[in-house]
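Removed: one protein chain of the complex. Kept in place: all other protein chains.
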Amino acid sequence: MINEITLTDILFVSTALFFIGVYGFFTRRNMITMLMSIELILNSVNINFVAFNKYLFPQHLDGIFFTIFIITIAAAEAAVAIAIIINLYRSHRSIDVEDASELKY
Amino acid sequence: MNLSLLIILPFITAIVILFCNGLKQVRTVALIGSAVQLIMAIMLLIQYWNERAIGNISQMVFEYSCVWFAPLNINFHIGVDGISVAMILLTAFVVIAGVLVSWTMETLNKEFFFLLIFLSMGAYGFFISLDLFTLFFFLEVAVIPKFLLIGIWGSGKKEYSAMKLALMLMGGSALVFVGLSGLYFNTNINGTHSFDVMQISKMHIPLEAQLLFFPFAFVGFGIFTALFPFHTWVPDGHSSAPTAASMFLAGISMKLGGYGCLRVATYLMPDAAHAYSWVIILLATIAIIYGAFATMMQTDLKYINAYSSVSHCGFVLLGIGMLTQTSITGAVLQMVSHGLMTALFFAAIGMIYSRTHTRMVEQLGGLLKVIPFISSVFVIAGLCSLGLPGFSGFVAEMTVFMGSWQNPDTMYRTATILACASIVVTAVYILRAAGKTVMGPITDEHYFHLTDATWNEKLAAIILITGIVAIGVAPFWLNDLVTPGTEQIMQQLAQAISLK
Amino acid sequence: MIVNDFFMLMKQELMIFVIIFILLFIKIGKDRSAENLLYFINALLLINVISGFILPSEGMIFSDMFKTNSLIMLEKNILNIGTLIISMQSYSWLKNHKHMIEFYILLLSTLMGMFFMISSGNVLMFYLGLELSTIPLAAIANFDLDKRKSSEAAFKFIISSAFSSGLLLFGISLIYGTTGSLTFSEIGQHITSNPLQIFAFVLLLAGFSFKISVVPFHLWTADVYEGAPIAVTSYLSVISKGAVLFVFVSVLYTVFKPITEIWYNMLFLLSIVTILIGNLFAIRQENFKRFLAFSSIAQVGFILVGITGSSQMGSASVIYFVLIYIFSNLGAFGVVSIVSALTGKENISDYKAFYKTNPMLSWVLTIALFSLAGVPPTAGFFGKFFLLMAGAAKGNYILITIAALNMIISFYYYLRVVKAIFMDENNQPIEKLHVPILPKLALLICVIGIVCIGLMSGVYEYIYSLSTGF
Amino acid sequence: MNNYSYISLIPLLPIATFLLLGLFGRKYFSSLSGIIGTLSLSVSAFLSILTAYKYFFVDGKVNGVFQQIIPLKYTWLQFSPTISIDMGIVVDPLSVMMLVVITFVSLMVHVFSLGYMKGEERFATYYAFLSLFTFSMLGLVLSTNIFQMYMFWELVGVSSFLLIGYYFDKPSAVAAAKKAFIVTRFADLGFLIGILILAFHAETLDFQTLIARLTDPQSSQILSSVTSSLFGVSALTWGLTLVFMGGAGKSAMFPLHIWLPDAMEGPTPVSALIHAATMVVAGVYLVARLFPVYCFDVSALQVVTYVGAFSALLAAVIACTQTDIKRVLAYSTMSQIGYMMFSLGVSKYGGEEGLGYMASLFHLFTHAFFKSLLFLGAGSVIHMVHSNEMKDMGGLRKHMPITHITFLIACLAIAGIPPFAGFFSKEEILLAAFHSNKLVFFVALFTSGLTAFYMFRLYYSIFWKKAAHLHGEHHDEGTFTMKIPLVILGACALLVGFVPISQFITSDGIGLETHIDVIFSITPVALAIAGILLATSLYKNENDRPIKISLAFGKFYEAAHKKFYIDEVYLFIIQKIIFNLIGRPAAWIDKNIVDGLMNLLAFITAEFSEFFKGLQSGKVQSYALYFFAGIFGLAVLFIYLVK
Partner (left out) sequence: MGASKIIFYIISTFILGTGILAVTATKIFRAAIWLLFSLIGIAALYFWMQLEFIAAVQIIVYVGGIVVLIIFSIFLTQKSGDEMPKPLQQRKLFSLFAVFFAFAFTYLLIHQYGFYSSNPQPFELKISDIGMQMLSTTEHGFILPFEVVSMLLLAAMIGCIVIAMKAKTE
């Protein structure tokens, strides 16, 4: 039954999600929402890995494991990013990314 | 003779200078070091003669080669022929004179002498290199000290000049690099490439490669020797530099370029030399004429000499571009001659400047009356510059003319005539400068209290004049020294023709 | 798998691991004087460096997750040396820092990440190594805790690298999808010039390029370099860049060998753009760290030229250059960090007439800058020469010419600093600085490295003999 | 052949003196230096006369022909296997005569200067320069090689520069010295190119070989030099004309004569040496040296003729209007050298036809004596009056009797009154001209009349005209050393006309029988006497006739007085054309265009840098956008566009 849905269809979803995340990353001015966009991106990659593993290379669990590690790292990354954002908020009193542009040119 | 001594000795001198204290120690060490250099250079000449006298007919003598970077087949390969010996002698003369005129250098003297000696090391290394890598290495070694010498101890818009000089010379060496790498990858010795001048000269670089890389190498080196229109570093650089640096710059550094044009571009890429000869001639002639006329309009003594260097170095390029043996010999003679002469000229200007605190022609006058020695040196340098017989300039220029005329093509003839015509213009500006500066009424009453040259200045001038006169009165020794080298180059060029 | 193997092959990683744990215990224990602690830590790092050189071994463990050989060990040693130098140079800054031990823990964990990355025979390990070398680094970029710039830099760093690693992962997933493997060796067998794989490669390339600051993936570099503490900046600019470069070369030369044609052209383009943009921006910088950031971008452009050579000479030259680059850049950063820690001045204009008050520091800085500019007899000359020669071996002289001519621009801005130091007038030059022993030692090492590495051809030949070639 | 190598001592002594005095004179023997210089030169002079005796009377002739002997020659600079500069000494009638003239006149000048230059601060330097000049001139005449000659030619130029500019604190002296040097240098440019052309075709620089090759109609060298041509003129003609240009420069031929009058700024004895007897005749010597080749090429020789004749006339006209006594003498020199030139020009090679050649050198010989005498006399006068202007003089005959008498002798000699020296030589010249070129002959005749006129104008203005009004302290005629040379030279001016030059110096080395053709002589002598009478009537006593006459000539007089505005033309060419149209633009181009291009490059780089700075906006999202664009740009480029 699952064969009715081809891998390309799932990849459509993941790719779309990926670019939605990218779009969010480009347009969101709030740092935290940028972080959220990153999560979307990472999730789309996860879908890719899982789908590839399941549909194409079922012999090993490489894709699955990759997904697991990505999830872990996403957590770590988010944690550090949020710590930094909070720290930034203390000094800037703003988490608008446009305000964090003191360093330029 | 172990040629690496020529690199090691200046190096040791430079290091010792760093550990000296106070002007007295520093300059003593520098003087001893440069005197040893001079002695070595003269010994080299004598031993070279001996070597030839006992029948050593190999192209290079005192060769020494050891592997430096094996993976790229880079060797530390050194050796000399007559041309290199002549250039080494020139360097030694200018170095000791440069040290002597800087005798009372006050600010940062340790650094100053260190850089001077370091620069001389670069020049020696360049002239003895038979491997393109070491050649390039030493070529660049000689750039940075100039930047610092001009920028720190210079005068006028020194920073601008120093920067301009360093950038243009670096541009030159960048082009040289491209040329060298092109040469390298077009050589093939048992499947590997080679930087070795002697090896490359024995093989035939493909014509297309020559045509492609010759301009790079030639223009690159040409920038060092004030090839039009890349000469603009010369006036600014020379005029801003402190005396000794000007002497080095014009006396030695510009010769690196001429030597490179000859040894690398022309010698290793003879076909291309034939093909591009007309371009070289064209640019050289423009440089000669245009440099001379531009000189005529200058009012600053150093600018006068700097522009005249453009014109005079044009003779070097003209000689190379004419591709006859006599003209190439003339080019080498001109390099040596111009090196000594311009160093002397700058030394004299420096001495005048240090006393009168001006270099503007119209502010000076009648110096012959108050500082006769310096003024005489100035006049002698000027006379040498305008090619007076008895001085080296005459010998060199005439050899170039004579050689150039051997090239019967109409354009080459025209170029030769134009080049000859520049000697009149040279006379005009030299006499104008000399006439106003050392002759005429004294323009400033301060000048009455000027003191004439001190012993070190006198010694410096005498050393240089000795060199100039030794060539001017008895050019045959230098000619005989250089000719075998130029014969080799001619053979290479002749082969190129015959292969066509 | 034999336990012995484990200790032998992973000794460098284990060493760092041990040091991290020693530090953790110290942290938990009672307070000690910062200075003694710093001496102690630097001693540990010295041991780390030395231990890296003894008993080199070769092999793979954890199937293909971890491989090592003399070359990789050498690369790690190079990074170890760089880390030690940075640590010594940061003495003045760390001495007064509350979180000195944490700093070291994070720093060393990133180093470990790099080691894993270099040793990785597998995309997963590579990715994890990359992240391990990035995330803690973002944290320590914020270690100037009360400086806004520091936070901003850290934020820019983490958010950009998250974005870049997102794209990188997407690329990896596509590679996984098209080749069915995470192992480099297997991937290499399945790579063709299929459009999707090229796209995946581009994504991967972008990931690498981001880390080594190739234009147009470089934009974070300058801002982060400027804002982060100097120790972190220098670490970013030499160690992290060097590590990624090592991997980059080996990945390109082995895994993506089948599509050499394509990446050659890409690198050709990128290197030109990188050199140009790096140079153009470096010209106009006032802040020293920012200046060095752009100069390092330009340097990467030159490295890319070397990489395009795709030969044994290419890889050897890149490693050799990184080694030289570490000494040169750390020489410059060392002086900047001393000045910054003691006076807080970071602008190039502050260095006017620096020579009058601090001749030794000036010379070190000058020599380092000359080496960066590629002036003989400093090692930088040899490094650049070999890089460009490696690039020229392919016969693409347009690239070489552009690169060579760009050296003039780079010359200009290095000389601009030298000019400020030696030639410019200044009413209030930086006062005479008293440099503590450790930074002094670090600078000495740098100078010795700069002077000797080039002239002693043995170094290059050794690296060349280890390089695997193409 | 006898050993002549001692001749090398003749030039070497002066150069040794130069080095000695130049390096140490000022410090160690300032007052002695005159003696040293004079002594060393007297040795040279003695040797020269000895040589002349030996050569002409003992062993010069072989089979009735004077041989060219080359006692010394060594290669100085080997340009190529065939072409080299050799340093050597040539002994032939021409060079031996020149040796005698130069050393003798130089000696006289040395002696004269002992008094004249006494008390000068740079006394030693003066003698050093004199020695240098003598050396150069001797080297020039002894040259075996055309390039050797060129070298000494240049040295002569520079030593003349130094001597003219001896009063270097006088701007006019400096300017004159510069002018002399530059003009002659310009001429030397022609010489040089001429040498290059000749050397290229003849494949040698050696006079002997060169002449041999270029006069042999069968040789390949002559073939190449005649066949290759530029603008329809053969290479040989070009070469010879250009070489003549060099000679014309040194010998102050029109239009390269402008330096000579100005050169009178130098000390007067110097003028006697350089501008009367030696340097200015170098051009004549040069043409004489290459005479066989010139004979081979008629067109070049014609140039010599007409330039010479025109210069002779022009200078004579100008001389009539000048008021500076030295300038009058200078123009007179120019005029006389014009004589020598056209005399060479009208000559042919060998035999009776070669009369002009002989006459020219004869005139050179006699002229050296009376012209240096005139200059020394003028020097003596100037020494007394401290002025060069005629208006400051007059009535001096009583105050300086010796000067007066010797000056008169010289004037008579130059005017061509028998039996004074000038008569004989001028006679031969006119004869030669008469036989070959009537136009030139009439010009010469007229000029000879003019010569007599202006010389006596000079004579009367100095010694008669009005009563002397001398102010200043010393009124004597000068020291003993100043008088001696006057007397000796006066005697010479009287006697040297009887020297049978025609026996010794001819174009082919075979003696020539000459005799005075009385009928022919009447016309020129009459003309000369007419000139003298006219001068007497105008200038012996003060009157207003000269002014009236000059007004009658109107514009022409004005023009002649202003030297026909030739100086102004030159000035225009140099200032307006060379400086303003070439020099200034060259400097401007260099500063603004060539240098500007380099600066523009830097500027563009900086502008680009500014332009791109927006890239680094500080906004992390735009960074990401660039990142993103980079990836897709690369991907699209390499997937679709490349390949």
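Of note:
The first chain written gets the first letter, and so on, giving A, B, C and D; residue counts start at 1 in each chain.
The rule we apply is simple: a contact is a pair of C-beta atoms (placed from the backbone, for glycine too) under 8 Å apart; a residue touches a chain by one contact, two chains touch by 3 or more.
Predicted model, so just to flag it, every value in this text is computed and none were measured.
Of the chains displayed, those contacted by the omitted chain across the entire assembly are A, C, D.
In the full complex, subunit C touches the hidden chain at residues 1, 17, 61-66, 99, 102, 105-106, 109-110, 112-113, 116, 124-125, 128-129, 131-132, 135-136, 138-140, 142-143, 145-146, 174, 177-178, 194-196, 199. Not every partner is drawn; the one left out touches subunit D at residues 621-622, 625, 628-629, 632, 635-636, 639. In the full complex, subunit A touches the omitted chain through residues 1-2, 4-13, 15-24, 26-30, 32-33, 35-37, 39-40, 43, 46-47, 50-51, 53-62, 64-65, 67-69, 71-80, 82-87, 89-90, 95-96, 98.
Just so we're on the same page, only the chains that are shown with their structure count from here on.
Centroids built from CA atoms put subunit B at 65 Å from subunit A. Centre to centre, using the average C-alpha position, subunit A and subunit C are separated by 27 Å. Contacts with at least two other chains are made by residues 25, 34, 100-105 of subunit A. Along subunit B, no residue makes contact with two or more other chains. Remark: subunit C residues 124, 127-128, 131, 135-136, 138-139, 142, 145-146, 148-149, 151-156, 158-159, 162-163, 166-167, 169-170, 172-174, 176-177, 180-182, 222-223, 226-227, 284 touch subunit A in the complex.
Residues of subunit A touching subunit D in their complex: 22, 25-27, 29, 34, 97-98, 100-105. Interface residues of subunit A, counted against subunit C in their complex, comprise 18, 21, 25, 31, 34-35, 38, 41-42, 44-45, 48-49, 52, 56-57, 62-63, 65-66, 69-70, 73, 76-77, 80-81, 83-85, 87-88, 91-92, 100-105.
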